[in-house]
Every structure is written in C-alpha cells, then in structure tokens.
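What you see is the complex with one protein chain gone and the rest in place.
In order of appearance the chains are A and B, and numbering begins at 1 in each one.
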Amino acid sequence: MAGITGKDAILTDYANKLARLDAPKGRSLTQDALRRLVRNKAAVVSIVVVVLIVLVAFIGPYFVPWGYSQVDWSAIRKPPDFDKGHFFGTDQNGRDMLARVLQGTQMSLIVAAVATVVSVAIGVVYGAVAGYFGGRVDAVMMRIVDIMYALPYILFVIILVVMFGRNPVLLFVGIGAIEWLTMARIVRGQTLSLKEKEFVEAARAGGAGPFTIILRHIVPNLTGPVVIYATLTIPEIIIAESFLSYLGLGVQEPQTSLGTLISFGAPVAEVLPWMLLAPAGVLVTLLLCLTYIGDGLRDALDPKDR
Amino acid sequence: MSKVLDVIDLSVTFALHNSEVRAVNNLNFSLEAGETLAVVGESGSGKSQAFLSIMGLLAKNGRTSGRAMMGPIDLVGLETSQLDRVRGKDIAMIFQDPMTSLNPSLKVKTQLSEVLVKHRGFDKDKAVTTAIEMLERVGIPEPAKRANAFPHEMSGGMRQRVMIAMALLCQPKILIADEPTTALDVTVQAQMLELFKSLTEDFGTALVMITHDLGVVAGVADRMMVMYGGRAVETGMVDELFYDPRHPYTLGLLHSTPHIAHRQARLDPIQGLPPSLEHLPKGCSFNPRCAFCFDRCLEERPPLVPVSEASAREKACFYEGPLSYEKVA
Partner (left out) sequence: MLAYAFRRVLSAIPIALIAVTVCFFILRLAPGGPFDGERALPPNVLANLRAHYNLDQPLVTQYFIYVWRLLHGDLGPSMVIEGFSVSRLIAIGFPFTLTLALTAFVIATAVGLLAGMIAAVNQNKWPDYVLVLGVMVGVIIPNFLMAALLQLWFGVYLKWFPAGGWVNGSWMHLVLPVTVLAWPHAGRISRLMRGSMIEVLGTNYVRTARSKGLGERLVLARHAIKPALIPVVSYLGPGLSYLLTGSLAVEQIFGLPGIGKYFVTAALNRDYGIVLGTTILYMFIILALNLIVDLVYAWLDPKVRYR
C-alpha cells in the first residue's frame, strides 16, 4: 500500500530538492529545520501528545488496578465505573477496557516501531545499492519497484500470513515490507547524487569496496530524508497493522492491538459504546498527531511547499 | 498622430512579509499610434512589472495605482472581466520565454484560433484558416502542418513566432513585447527584429519593446525610455539618446556596450550595483554610481523634465548640458 497518504510524491520531490544541496550544507539545514519545527504549534503539541501516549501505554499498566486479561466476574459488560476502578468500562468477558486499551496501544506501537525499522532497513539498502551501482542493475531494480508499486501489497501480506501462520516476526517483517518501496526510491535518488561527490571518489581511490562505501559513506549522509519519510510512514504502518488485526490476521490472543479491540468493539457498539470509542479514540489521536508531526517536519525542511 | 496609450503616475507595489516594495514609481509616458517605443533597463528596473500591471497580470501580492488610458478606458481600474474584453483584442503581450509560454497540452491551432473565436466571433474553421495564414506571415514554413502540432515539437524561434502570430491575430493597437529575443540565438534574434518591423508597419501596431539590449533598441525602435530603480530617467528619440545622452546612466549603458569596430582590452561596465528597491538611496537613486553627481543629487530626487524648452526629450537629472565620457574616466 505504497503511498497511502500520497505523501511519497511530495517526499520524492523534496528529496530531489535536497539532492541539489551540498552534503556539508545538509547539517546546518537540519538545525535550521529544527528551529522551524519548534515554531509549528500543531507539530509541537502533537509531539507532546505522542510522548504522553507512549509513556502511558508502557508505564500505565503498573498503575491500573486490573490486568489486561484479568476477569472481574462482578462487572461484565459494564460502562465506565470509577468506584470499581474500571475507568473505561469492561468487555463481555469482564476484562477491564482501560488495561486492554493500554496493552493494545503498547502492541500497536511496538509493531509500528519494529516494522518501521524493517521498512527503513530494506528501503535504504535496496535504494543505496540501486543508486550506487547504477546502469542496468539500477534499471532492473527500479523496474521491480515500479511493478510492485502498482500491486496491492496487502494481498501479499495476507498470503504470507496464510502460509506461515500467525507468527509475530512475520507480522513485523510483512508490514515493514509494505513501505520500503518509496523509501527505496528516495534513497536511490539521493545516492545517485551523493556518489558523484569527492569523498566517495577518495574512498574508491583508497581501495574501498562498493559495499564498504555504501555502508560507511553514503548511508550516513542519507539521514535527513530517511528520518522524515520514516516518520511519515509510521501512521501508514499503524493503519496496516490495525487493518490486519481487524481482519483477524494480525496480533493474536491473548495479546491485543488497537485494531483487534476495534474489531471487537464495532459489532457491539450500539449497546457497549465504550468498547469501540476507547480504542478508536486512541488510534485516531495517535494517527492525527503523527500526521501533524510528519507534516511539520516536511514543512520545516521545505517551507515553500505551503 | 494620436496617442494609443497614455500612462499617468503608474505605480506598482508588492506586499512582502514585513514590508512593501515599489517596483514601479510614478511612471509617466505615452505611446503614439504605430510607433515603436523601447523600454530599457536592468533587471529590477521595473520595466516588465509596469506593463504586466497594465495587462492585469501581476502576482497576487501586487497593487497598481495611477492610470493607463487606452482611449477613454483606464486599464488600471478595470475588473478582470472588463479587462478580458480588451486583452488579446486591442492590447496584447508576448513574453520572454517561448519555451514555457505556450500550453504544452494544446495544439498550436487551438491556442491561435481561440482569440479569433472569442474576440472576433469567428467560427472554428474560419479561425483556423486565418491562423494558418498568420503563421505563414510570421515566417513559419509548412504552416498547416505546424498548426496541427504541439508546442514542444517546435524550436524556440518558431515558438516565439507562434506567440507573435497569436498576439497579432486580432490586430491590436498595442503590442507589448517583453524581451522576446533574450532567450533566442543571435542569428534568430536578427530575423525576429526584422519580423517585428515589417509586421508593425503592415498592421499599424504600436510596439513596446522591453529590453536590456541596446542592439535591439537600435534595430527596431523609434523612441526609447530608460528606466532605473522603478522610474523613468530619460526618454527621447533613439538617435538623440544614442548620440547625445543626457542622463549618466544612459551614458554608462551606451559606453559599456563594446563597439564592433574598436578593439577593447576590457569592458567598461557602470561601477557599482543596481539599488535594492527596499532601500533606495536618498535623493537620486543613481547617485552612488554617478560620476556627475554633486551635492543637490544627494538631497533631492530629480524630476523627469524636458531637456530644453521646446524639446520632447526628457531627463531626470540635475546636471545641465551634454555628457561626455571623458569626464567619467
């Protein structure tokens, strides 16, 4: 599902602009960008909210009276009730919704983080290799990317899940593998311009092999666009994971993720609205904030795009 | 001879983040029917913006004040819909970059014929035929074939000819050409100037040739107006200014153009840089670079006045009498 939010077109554009700057300039650009980012109120508020959510998700469970799979037989299908400590109510099995939402958030965040790392890793390596070697290698590699761009990745992920079962590692890899395409394109573009620089030539003259050059010289200079695109893909990855979990193909019992919680909450939302609203609220807030942060980062580095 | 355009106190201001910039400052000039007026200046002199504003093509943050009388109509005050009745019909403009000034997704014949359909009420076939005739008139070989092509299938010179044809189709009284030859080869340039001369003669169009190239001025213009820092600093017949410049800037321009017959070891540019429009010098805008400058020039800005009693020539300079280059060097 490359480019779910259509950001990759903008990002590739921006990456091309960056490619015309000198590598040393790139660093002061980042400082300049940070200053501009701080001025963007929406982005700053969003960063605060996200940090809060992360903290609460991971530390919260220690403060909540109920565990996420603990059953309270006296409170089944109950709306939020502060006396008993069920701040978000309970589900049909008597499990505390707040604890479940916290656990679900944790899970969604972990999957997002790992999948992003996977996506970045694959994309950066693929793009750098294609860009560095150029010529036919590049042409073939990029053609593959072009073809895969048009195909529905989710289907492949579903096939993988079908084949290998509901393996958590598979989930990370599968979801991460969704977003590497645009990353590869951006990285390739950057590499194409970077490889003409003097320090690369110097390294080559010094006898460094291609992979050493790629890993030690080119990749470190790619940090800027990579970080931005990684930030922009996190919402897309969270959506992908929730989607899979919603269909029942993602995170499995007794673990939950926000997607699974929503899939349980939706059918009974008429009578037990808190079961849907709690995880939905967290999910939407998270996505909204991450989007603002991503947009803020992009604007900070290329303000003219407004 | 009647005036086709009378510009009175034209000013163009752009609103920036924290400030305002006056790109054109109280410009006054007129244009006679059928004559060719060259408007000369460096980048930033305001020469393009003045005419873009008359045509209603300014950027969104630009404001125009003053009057531009084309007959009884004041072009400056008009609503866009009213302006559309005269643009392309009585007054037309061609632009500097032929590569980007034509729509890449429409065929040439469409872009040509639409002015005839809109302004003269022609039906499509008659419009296309007339357009093809005009293409031939501007010197495009195989005009019928070209008309059916897209702009990117033509060279820069040909595209500029298409633009000229497009502008003249409704036989406007005024044609404004904003550096039409700057983006073209020198040899193509010469052909273009010939084309302009013969077309304006045939159609009786008054031509405003905006340029920074004195060779173009010499090749095509009757009168010229020199602009600096958003104002007109000297106007008059081309011969008068070329042989007897009365403003130091004009003198500098003329002198910095290398002479084809004399060998020169170095070029002689005007010392200094054009002024920043946001921070114009006090008094005459040219005074930091002027060899003829004296105390009054630093305090007062010289108004544009006739050179002598009966003369139609004007200059904006306090220095009296002819200028000679020896004094500068």
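We take it that contacts are C-beta pairs under 8 Å (C-beta built on N, C-alpha and C of every residue); 3 or more make two chains touch, one makes a residue touch a chain.
As the structure is a computational prediction, the values presented were derived from the model and not from experiment.
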Open item on the list: Can you tell me which of B:L106, B:A144, B:M237 or B:V305 touches the chain that was removed from the display?
Closed with: B:L106
- [ ] Looking beyond the chains shown, say which of B:I8, B:A33, B:L57 or B:A218 touches the absent one.
- [x] B:L57
TODO: Looking beyond the chains shown, say which of B:L31, B:L83 or B:L199 touches the absent one.
DONE: B:L83
Task: chain A residues touching the omitted chain (full complex) - done: 1-6, 9, 147, 149-152, 154-156, 158-159, 161-165, 235, 239, 242-243, 246-249, 259, 262-263, 265-266, 269-270, 273, 276, 280, 283-284, 287-288, 291
TODO: Kindly note down the residues of chain B that lie in touch with the hidden chain.
DONE: 55-57, 80-81, 83-89, 92-93, 95, 97, 100-106, 110, 114-115, 118-119, 150, 152, 163, 166
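The working rule: only the chains that are shown with their structure count from here on.
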Task: chain A-chain B separation of Cα centroids, rounded to whole Å - done: 55
